[in-house]
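Note that this complex is displayed minus one protein chain, with the remaining chains in position.
Now for chain A:
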Amino acid sequence: MSRSGANGWLRGTTVRKGGAAASSQRPTQGHVVSTSSTIFGGGVKDPSGRTSEFFSMDDQCPVCKSDRYLNPKLRLLVSSCYHKMCESCIDRLFTLGPAPCPICQTTLRKLAFIPQTFEDLTVEKEVAVRRRMAKEFNKRREDFADSRSYNDYLEEVEDITFNLINDIDVAQTEARIQAYRAENAALIEFNIQREEQTTQALKEQEDYERRVREQRALELRREEDEEREDREKRERELIDKLEFSTQDATKLVAKARAEAQKRSAARSATTFRSTSSLLRSRAAQSTVIPDPVHVPLQDDWDDYSDKFVVQTNYHDPMSELVRKDKEGIMRAGGYRIEEAWERAVRSAVAGLDLQPLVGFGLEIEPDGDVVMTPV
């Protein structure tokens, strides 16, 4: 069996975007190339090409049990109930209209399958939920009178998000979202517009910066070209002179060299000082700023060393083997169990005497609630 033959099925050139096949060329824009005739809606729309579809050699379709060995072009998509299945199963099950999910029996449609971005489907779900939430719950700090009410709002948003992610009281939660939407329709719309404006402004800014950069590079190139032309011209002149002039050739060359040197010196304009003058200037300096006496540590970072004494021995079953160190390699390598102990002890006493947070933008309300002002 030849090597290339063995690689053939491994390569699976169709589905992958971020995989080995795509390493040499830039991944094609956003959408993943599929072999199936199915058109999948949703999923990752990513013009920047930063995200890639999740891909693993161990992929197996939970429905038909087909895996990457049997079908190198296997591509698993995720349903709206967050179950994976392969493209051919989706084609088979849902071409004739909505049908129940073979795993959880939720009614699914063919178009509701999305490519997988994250290895962990709970993350996939959380991202989707948060994205949905962010679209409507887009109030800002400016929309609230005080930080208290803003914090309450943020907490409510987080509550709803948590419920949606973990499927708690789904109907009730959806009702809450509906109520919020009805109540704040105008503000949501306004904030979306505001958002678009900032995005637009940011894009314009980026465009502008890119143009400036290009301009700068162009300028630099032009300067270089000019300099080179200048140099070539002078060289040509020198050769012409050498050819036709009656003057001494060595003199002409020397003159040209001197001129060139002068020009380059003018360009770089570097200053050189002799060693002796440097030493003199340093000596003069030393009388102005005195050299302070050595102070071992100059920071005030408290290492709590007054709070503990590291013992020479601890009952520490975790490090039993290390301390015995039968082969002596940990000792020879310089590992110090004392350092680990000191770390443990210091971490234990650190912060023991810290005051509860007061000040620093925190206010304690009469009922004992701590309210944090966003910085």
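The rule is simple: contacts are C-beta pairs under 8 Å (C-beta built on N, C-alpha and C of every residue); 3 or more make two chains touch, one makes a residue touch a chain; residues count from 1.
Please note the rule applied: contacts and distances are computed from a predicted model.
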Protein that the absent chain corresponds to, by UniProt name, given "[RNA-polymerase]-subunit kinase", "Trm112", "Sedlin" or "Spindle pole body component": "[RNA-polymerase]-subunit kinase"
Identified contact with the non-displayed chain, of A:117, A:147 or A:173: A:117
Chain not shown: contacting residue from A:189, A:223, A:240 or A:259: A:223
Per the touch definition above, residue among A:198, A:246, A:312 or A:355 touching the missing chain: A:198
Contact with the hidden chain (one of A:64, A:81, A:310 or A:330): A:330
Positions on chain A where the hidden chain makes contact: 18, 22-23, 42-52, 114, 117-119, 127-128, 130-132, 134-135, 195, 198-199, 202, 215-217, 219-220, 223, 270-273, 275, 278-279, 282, 285-286, 289-294, 296-299, 301, 303, 316, 318-319, 321-322, 327-337, 339-340, 343
